[in-house]
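One chain of protein is taken out of this complex; the other chains stay put.
Per-chain residue numbering starts at 1, and chain names A, B and C are given in the order in which the chains are listed.
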Amino acid sequence: MEALVYQGHGKKAVEDRPMPEVKAYTDAIVKVLKTTICGTDLHILKGDVPTCEPGRILGHEGVGMVETIGAGVTAVKPGDHVLISCITSCGKCDYCRKGMYSHCTTGGWILGNRIDGTQTEYVRIPHADTSLYRVPPGADEEALVMLSDILPTGFECGVLNGKITPGDTVAIVGSGPIGLAALLTAQFYSPAEIIMVDMDDNRLEVAKRLGATAAVSNRDGKAVDKVMQMTGGGVDCAIEAVGVPATFLVCEDIVAPGGTIANIGVHGVKVDLHLERLWAHNVTITTRLVDTVTTPMLLKTVQSRKIDPKQLITHRFTLDQILDAYDTFGKAAHTKALKVIINAA
Amino acid sequence: MEALVYQGHGKKAVEDRPMPEVKAYTDAIVKVLKTTICGTDLHILKGDVPTCEPGRILGHEGVGMVETIGAGVTAVKPGDHVLISCITSCGKCDYCRKGMYSHCTTGGWILGNRIDGTQTEYVRIPHADTSLYRVPPGADEEALVMLSDILPTGFECGVLNGKITPGDTVAIVGSGPIGLAALLTAQFYSPAEIIMVDMDDNRLEVAKRLGATAAVSNRDGKAVDKVMQMTGGGVDCAIEAVGVPATFLVCEDIVAPGGTIANIGVHGVKVDLHLERLWAHNVTITTRLVDTVTTPMLLKTVQSRKIDPKQLITHRFTLDQILDAYDTFGKAAHTKALKVIINAA
Amino acid sequence: MEALVYQGHGKKAVEDRPMPEVKAYTDAIVKVLKTTICGTDLHILKGDVPTCEPGRILGHEGVGMVETIGAGVTAVKPGDHVLISCITSCGKCDYCRKGMYSHCTTGGWILGNRIDGTQTEYVRIPHADTSLYRVPPGADEEALVMLSDILPTGFECGVLNGKITPGDTVAIVGSGPIGLAALLTAQFYSPAEIIMVDMDDNRLEVAKRLGATAAVSNRDGKAVDKVMQMTGGGVDCAIEAVGVPATFLVCEDIVAPGGTIANIGVHGVKVDLHLERLWAHNVTITTRLVDTVTTPMLLKTVQSRKIDPKQLITHRFTLDQILDAYDTFGKAAHTKALKVIINAA
Partner (left out) sequence: MEALVYQGHGKKAVEDRPMPEVKAYTDAIVKVLKTTICGTDLHILKGDVPTCEPGRILGHEGVGMVETIGAGVTAVKPGDHVLISCITSCGKCDYCRKGMYSHCTTGGWILGNRIDGTQTEYVRIPHADTSLYRVPPGADEEALVMLSDILPTGFECGVLNGKITPGDTVAIVGSGPIGLAALLTAQFYSPAEIIMVDMDDNRLEVAKRLGATAAVSNRDGKAVDKVMQMTGGGVDCAIEAVGVPATFLVCEDIVAPGGTIANIGVHGVKVDLHLERLWAHNVTITTRLVDTVTTPMLLKTVQSRKIDPKQLITHRFTLDQILDAYDTFGKAAHTKALKVIINAA
C-alpha cells in the first residue's frame, strides 16, 4: 500500500508498504478513508520529535472503515465507519481511568510517531475499543476528520482549561488551525468577546468569519496595548495557540486578575514567567496534551449542528497527491491553507 | 499612642501617634489586643513595597476590641472582640462579589501598607462589617492572630489552589511560617504524603512535628532527586512557599503529569517556565494574593479543634518590646522564631 | 403616586400612595421607568404568600432611575439608570458572602412582598449598592426588565443547577415565561437537544421559535413515553418549570442515570420522590430560590447579543392601564401573554 514515510530530518517520501496486521487481541485494522496533515507532522519533519524515527508512516488523524479486528475487540466490527483518535487509550491504566488518556501508559500520542500512522491506506489501531469512535449515521465524514485532533485540542487545552463561561472576555493568541479550533469551540459557552490575535491578515479575516468579535494584528507589536484598551483591563481567558515565548508573553500581559492562561502551543524553549507581577494577580496557567476525552461530546455537538468543523477545511487532495498536500499545507501563509483533506479511498 | 512606624528604607522606630478616628460611615476603630509581625513587614523595611510610604504604622494582623463604629456599621459593635483580616473588603465591588477580596477596588491589602496598621494601640478599619470577624465565645485569641493572614494565605493560595484531595502526594517547598501554615491546613484534606523541603534543619524538624510525613533538606541541592525517588514520579501538588526562582524551579521539576503548582511566595523577579517540557504534562500553575474569603471556614476549624494554629507561635512580647520582637523575628534562622505574638493591651 | 396595591385574598386596586423616603443610609429611592408582572404576583393575589400582607404595593421587577440616595450609597448616584433586582442583598451577611443572596438575613425576596414594590412610580430599594445594577450605556431597557427576575431564575435555578454542558440532552417541563427563560439561557451552553414539554400548543410554538429542538405536548399524558423514545433512555437534565406534582413526576421519569432534575417551580404541596427506583440512578435534584448572583454575567450576555430577552415580551401597557395588564397576564392561555411591560414613566 501507498504511504507517506518520514525519512529523517527534512525528508519524506511516498513508499510502498505492506498491509498492517492485527498484533494484539485489542487491535483493529482500519482502512483509511480520509486523513489530513497536522502542524505536528511538520515538526517531525524538522526533526523536532525525537520519538519519531525514520521509516515511520506519518499521520494521526482520520476517518476510516474497520477492516479486521482482534479477538478482544467488542465496540467496533468490520464494516463500521470510525473516527480515529490521535490519542490511543487503553482504558485500563491509572491515567486512562482518570480521563488523562494523553498519558496512557501503553498509548498516548503514538500514532504516526512511535507506531505507523494514517497517511496511508490501512492503519493498525491498538486499543481499538477505546481509541476509535463509531461515525454516527448520516455524519459528514470530512467534518469528522477535524475531530481526530484539532477540535478536541482546541477545546480541551484551550476552552475547557480556560474555564470559559457566558459573558467572558476571551483572547486567542494565534489564528492558525488550532487557534481557530479554539475559536469555534469557545462559542459553545457564549463568551461576550472573543478577540483573535495574529500577524497574518488572512487568518484574522477567517477568524472574523468564524465568530471572532474582534481581530487584532500584532504586526506592529502593539497587540497587548490594543487588547488592554479594548477590554479595559485584560481578558478573563487568554489562550496561547502558537507555541513561542513571544505569544506566551502576550498572554501574560493581557490576562486580567482572576483570569486564566490556557496554553495549547507546542513549545520548543522555555518562557519567562513574570511572577514578580503575576504572583498577586490570582491567575491560573494550564498546559495540556489533548486527551480526546471529549470526543463523544464533540460528536454530539457536530451532529446537532452546534458547530461546523468543515469551515476549517480549505483544500482537498487524493492520497497520491499527498506530497502536493504537504506543500500546500507547509506554505500556508502563501496558500491560505488551514486544514487539508486527503482522500485515501 | 505608641506605634511601630516605617521611616524609609531600612528604618523603623516606635513613635507616639494620635488616636485614629472614624472617617467614613463604614469605619470602625479597634483597640489592638494582640498583633504580630509578618515577613511582608520585613519586605517593606527593605524597601521592596513602593506602595508603603515612610510614616506608615506597620502591621496587618491582629485581634482587638471594637472601640467605636461609624453610623453604617451593623455587624460589630463597641466591646466586640474581633479578628482583623489582613485584607480589607468592601463587599460591594465586582471583585468582592465574586470572592476575590484581594482585588477589592477600595480595599485589598491596604492595612499597614497604604493606611496605618495594627502594630500600635488603636487602628482604623475601613469597611468594618466585611473586614472584621467576631471572635467566637471562648476562643483562644492568640491562636486567632494566625487567622489574620498566615493561615488563610497558606490555605487559599497553597491548599485550595493546589486542589489537594485525600490520598494525594503533596510537597511544600519552604518550611517557614507560610509553608507551615500550608502544612497545617493541607491536613484538612487527608493527603497521603506531605513532603516538606527546606534548607534549615530546625524548620524541617518543626514540620515533622506539625504533620509532615517526610522532610527533605535541599542544602545539597538534591531535593528534586530525593522527592522524585520517594514519590516514584512526582507529586500531585507542589506548593511554592518561598518566592525565589530556585524554589519555583524545584516545583516545576517535581510536579507529576496532571499535577498542580500552587504559588504562595512573593516573587521579586521573573522565573523560567519550562514549557518545552511542561506543555504536554497537563499541569496547572496558580498564583494568588490571599482573599481571606475562607476566614469563616477557618474559624470553624479552629473552634472545632481540627487545627491548632498556636503551634506556629514561638515567642511573645509586649508592645513596648516590639523592636526586640522585630529583631527576634528578623533573625529567625538563629532564634528559631516562627510567629511572634505582640501583646498590645 | 399611583400604585397597584394588594388588598387581601383575591383583591387588588390602584391606590394613591405617598412617595417613599430614604430610611437607612444604604437606601435609594428609584423612579420606576418600566416594570412587569410576575406569576408570583398572581400567587400573592390568591393568598398563597402569607408574608405579603394587605396594603402592600406589589412588583419586584423593573428598570428605573435613581432619584435620591442614602448617605452610605456609593455604587449608584441620582440620575443613574438602574436595573432593580428582585432579590435584595446586603453584601455583608454569611449568605450574601457566599453568593446565596436569596437568603440574605436582611434582604432576600422582600420587594413587593415584605416591603412595597415596583408597580408604582417610585420605590425604596434597601441595600441599594448591592441590589441595583447600573444599566450599561445604550442598553435596551425593556429587555433588561427581564433581568430583574425571570432570566436569572431560569438561568440559576434551571440551567446552572442543571449543569448543562455542550452536547447534552435537556428537557424543560413547562413552557411558560420561566420555562422559556430557562430555554433561552440553556442555549449559552450549546446542548444538543432541548425538548420542551407543555399542554399549551401556543407556548410550544413559541418555544420552537426561541430555540427548542423539539416540542412535546403532554395533553395526552404521554410526554414521558415520547421523551424516552426521542432520547433513547432519558435526558441529562430535566428542568421543572411549573411547580405541581405531576410535572415533577415527569422529570423523575425522564431523567437518565447520572442526570439532574433542576426544580424552578414554586410548589404548594409535597411530591412523591420515587427513591425505590432513583436511589441507584446517580441522579441529582436541586431546588433554589433565585439569588440573582449572575446578574452581572447576564448583563454581559445581553449587551453582547448572546441572548435577546425581548422575545419574552408580548404586551405593553402604561401604569394607569395596570389592571388591564393584570387581566391580560392572568388569562395567558387566552391572550397568549408571556411577559407584559408596564411603562411607569
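What we mean here is this: contacts are C-beta pairs under 8 Å (C-beta built on N, C-alpha and C of every residue); 3 or more make two chains touch, one makes a residue touch a chain.
Quick caveat, the model's predicted, so the values are computed rather than measured.
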Touch with the omitted chain, as defined above, among C:35, C:102 or C:217: C:102
Candidates C:74, C:106, C:202 or C:286 - the one touching the absent chain: C:286
Full-complex contact with the absent chain, from B:8, B:55 or B:167: B:167
Candidate in contact with the missing chain, chosen from A:92, A:270 or A:336: A:92
Touch criterion as defined above, residue of C:275, C:323 or C:345 at the omitted chain: C:275
Positions on chain B where the hidden chain makes contact: 165-168, 187-190, 192-193, 213, 296-301, 303-304, 306-307
Interface residues of chain C (partner: the chain not displayed): 95, 98, 100, 102-103, 243, 248, 257-258, 263, 265-276, 278-289, 291
Positions on chain A contacted by the hidden chain, ascending: 25-26, 71-72, 74-75, 91-92, 94, 96-97, 99, 129-130, 293, 296
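The working rule: only the chains that are shown with their structure count from here on.
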Chain-chain pair with the highest tally of contacting C-beta pairs: A-B
Cα-centroid distance, chain A relative to chain B, in whole angstrom: 42
Overlap residues in chain B, where contacts from two or more other chains coincide: none
